[in-house]
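I am attaching a structure below and will ask some questions about it afterwards.
Heads up, one of the protein chains got dropped from this complex, but the rest are sitting where they should.
Up next, subunit A:
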Amino acid sequence: MLLELDAVSKEFPTRGGPPARVMDRVSLDVRAGEFMAVLGPSGCGKSTLLQMAAGLLPVTSGTVRLAGRPVTAPPPEAVYVFQQYSRSLLPWRTVRDNVAFATEHRVGRKRARAAAEEPLAQVGLGGFGDHFPWQLSGGMQQRVAIARALAAEPAMLLMDEPFSAVDALTRLDLHALVLEICARRSLTVLLVTHDVEEAITLADRIAVLTPRPTTVAEVIEVGIDRPRDPVATRELPRFLELRHALLDRLMTRHG
């Protein structure tokens, strides 16, 4: 087990009233090398869950363990990829220097710059090192953010709705990229999303969350062979079956 969430709860203080419990004893295990998606309606605290897993936000109770060690601060093995790519990149830095961001504090700016080329090439931005983020499209900016995460050579990626802010075609491109990266590197991924098709396309297992206070409703095995193609996978009977079941569960029409 690489990442373990054990009865993790989160409460936020409210003005004047008792603290609001947004997450109630969530337990979740992510195996090494696995791609796990966390699927839930918007506002269910998916990002909160991921930030606690990343050590960016303290838990109210329960424990988060990464490779057996309790997570109390951001661990070096796990890197967080943000939904708001344009806010997580530094606008005064070139694309190359934004990727060097991942390692410069450990190996120095010069070596970090040299090490940035490989991940940049891997996300298809080989020739864009000297551009500034604001000269690139949204999808390309998110590629820079992914390259930055890869440059840190983490064991685990924590992805917070990373493709929700780009258009549908760009999203498919990025799905293909993520599938390819995961096939090439031994990465463990925890992806938070509200997009059912994205979860099925990318994940080995899907944890479905309930509305607040959030708990894990069930964990589903996707059971679609790899390598997967983001377009062809969508036509498989298993894909359609899962899509139906998950949408049915997530939609509010049942109350």
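The rule is simple: contacts are C-beta pairs under 8 Å (C-beta built on N, C-alpha and C of every residue); 3 or more make two chains touch, one makes a residue touch a chain; residues count from 1.
Throughout what follows, contacts and distances are computed from a predicted model.
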Name per UniProt, for the chain absent here [options: "Na(+)-translocating NADH-quinone reductase subunit C", "ABC transporter permease", "Carbon starvation protein CstA" or "SufE family protein"]: "ABC transporter permease"
Given A:102, A:125, A:174 or A:222, the one touching the chain that is not displayed: A:102
Contact with the hidden chain (one of A:88, A:122 or A:141): A:88
Absent chain, residues of subunit A that touch it: 51, 54, 56, 74, 76, 78-80, 82, 84, 87-92, 101-102, 104-106, 132, 134-135, 148, 152, 158
